[in-house]
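The following block contains the structure, expressed as structure tokens.
Only one protein chain is missing; all other protein chains are in place.
Order as written gives the chain letters A and B; numbering starts at 1 within each chain.
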Amino acid sequence: MGPIGLQHYLVLGAILFVLGVIGIVSRKNAVGILISIELMLNAANINLIAFSRYSNKPIFPTTMPEAAYMDGQVFAIFVIILAACEAAVALAIILNLFNMFGTIEVDDADTMRG
Amino acid sequence: MGHYQPLLPDLILAMGATFILLLGPLRDSQNLRDFLRWISLGLVAATAATLVWVNHGMATPYPLVGEGWLTTAPLHTAFAVVFLATIAWTILASTVPDEDAGEWYSMLLFLGTGMIILARAANLAAVFLGLEVLSISLYILIAFRYSKRSSLRGGIMYLLLAGFASGFLLFGMALIYAVFGTLQIAEIRTLALATDMGPMAKVGFGLLLVGVGFKLAAVPFHMWTPEVYESSPGTVTGLIASSSKGAMLAAFIPFLFLLETHWSIIWLFAALSMVGGNLLGLREIRVKRILAYSSIAHIGYVLTGYLAGDTLSANAAFLPSITGVNAVFFYVVAYAASILGAFAALGYIQGERDLTLRDLRGVGRRNPVLAFCLLIFVWSLAGLPPAVGFFGKIYLFSAAINAGYFWLPLIGLLGSAIGIYYYLRIIVHLFMMPADASDPKVHASTLQEWVMLGSAVAVIALGLFPETIFSFLRAF
Partner (left out) sequence: MLNIDFIVYALLVTANAGVIIGLSYLLGWPRRSRVKNEPYESGIAPTGPAHVRTSIPYYLVGIAFILFDVEVLFLYTYGIVMYRLEWDGFFKAMLFLFFVFSGLVYIWLRGGLMWRHLSSKVSAKASSSQS
């Protein structure tokens, strides 16, 4: 098999991304969909960090070589934090939804006309 | 401290929003609410002034500030100022829930922060940051009336779909970063033009495009539009339709060089949106949904101008001085002026349930000022002269013709001809139908009526002097 390299992380990222997409398409539960979205975002994160770690030489040379390697990691931190904010807002809305209707199935909330 | 200066607009707006958020819960009184309104208006004005001031004296065509995160290029700054104007308009025109005034104004200001970051982003990370700040504020604003089930439903629906879209967008960005080794949009542009792109970059740009398509609600990705537009407060609906999409368009202007090679799929998006949006609107009777479908069609028109790119073509036949991007800027201004007013007016009329065409009957007699304003906004949306929407379409389609497109402007003309039917239906129901037994309820304060009137006058005035918008753009 050889040592763990960039390819392995790429495949891991791709698997997580596809699982996230499948989860969003197949689930009705709002929290389940939220988890799938987080899965997609974190799949991208894994890719970002793997590339910023492993690309000693970018496929194309850049004008600012040192900075290019850190970019991905900084971006990943921003993504983590923004995803947490999104999750907090989502959970707050879902909590209210559950308080009022007693369900968090998206389709059920859909058919309930206000 | 010199390098704080270019970030001053964003800092003022974000700190002001935080300040208002903390002031809101202190006391529950009408005086405080009025104070909060005027102070948020002042903050938006200060931000716009700082934007213009910071921008002054930058010579290079695509200057970078904030360690390469933002650009102060004239077009992007002009876009940011327009979005701030829409925020200011919304602050004045919105009906604020009594107990949550602080949160309402604060979220509007955070929405503005997201828009000006997104509009001036020079870095893929800044694009994502701006987009998420914008989206998270919008989720809260859509679900703001949290005791109403429809409002919560719209909020969670928009949240899940926008999250789905950001997932695609981010994965695309990760692949682009993998191939080019940089997040700077300008560097990506240079590298991509210099070499032939591999399949991985193509997949990356494709995923990026899917994300953008979702946010813009272009036709294959438009399903969420009617539900979300129906259930959010009127003024917020206007913001979703106009400036949140406009900010997205502004952020992706640097990527327009891809149009030549493999973003020709936008052609399909534009054509489908123009046909689909107008056809879907024909059979709808709920007014906000009609305008939601019309907004899908309008995104189609804007994408037509987008396809014309940011360069002047040599063999231009019509209006040769206007590039596609300038036409898009014009249209974003024109569309924002019309759709904000239209959705806000519907918000004043709306009662407890969904507003249908039947509910519009008698509004013309009940509140002639509001009905007249709505007439002007809808007239402009339909693209009939002398309102500003007419010139918007002319500039977009002529730019597309100059760039060598033939079918797309034709489809656009046919689409707008179809669209006139449902716009006229709104006008007919407003003025020419006898009122039902139940009187329509209109809640609009004096300030709101004045704001609507001013906005309607602006729609007509900009239509009479369309050059104003271009001279505004050139002033940066």
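Note that in this section a residue touches a chain if its C-beta (ideal position, glycine included) is under 8 Å from a C-beta of that chain, and two chains touch if they have at least 3 such contacts.
In this text the structure is predicted, and so the values were computed from the model without any measurement.
**Q** Among B:198, B:368, B:385 or B:404, which one touches the chain that has been omitted from the display?
**A** B:198
**Q** For review purposes, identify every residue of chain A that touches the missing chain, sorted by number.
**A** 6-7, 10-11, 14-15, 18-19, 22, 59, 74, 77, 80-81, 84-85, 87-88, 91-92, 95, 99-100
**Q** Since one chain has been left out of the picture, which residues of chain B touch it in the full complex?
**A** 11, 14, 18, 21-22, 25-26, 178, 198-200, 203
Here is the rule we go by: only the chains that are shown with their structure count from here on.
**Q** Could you please specify the touching residues of chain A with respect to chain B in the complex?
**A** 13, 17, 20-21, 24, 30, 33-34, 37, 40-41, 43-45, 47-48, 51-52, 55, 58-64, 68, 71-72, 74-75, 78-79, 82, 85-86, 89-90, 93-94, 96-97, 100-101, 106, 109-110, 112-114
**Q** With touch defined as at the start, can you tell me which chain B residues reach chain A in the complex?
**A** 124-125, 128-129, 132-133, 135-136, 139-140, 143, 146-153, 155-157, 159-160, 163-164, 166-168, 170-171, 173-175, 177-183, 187, 191, 194-195, 227, 231, 352-354
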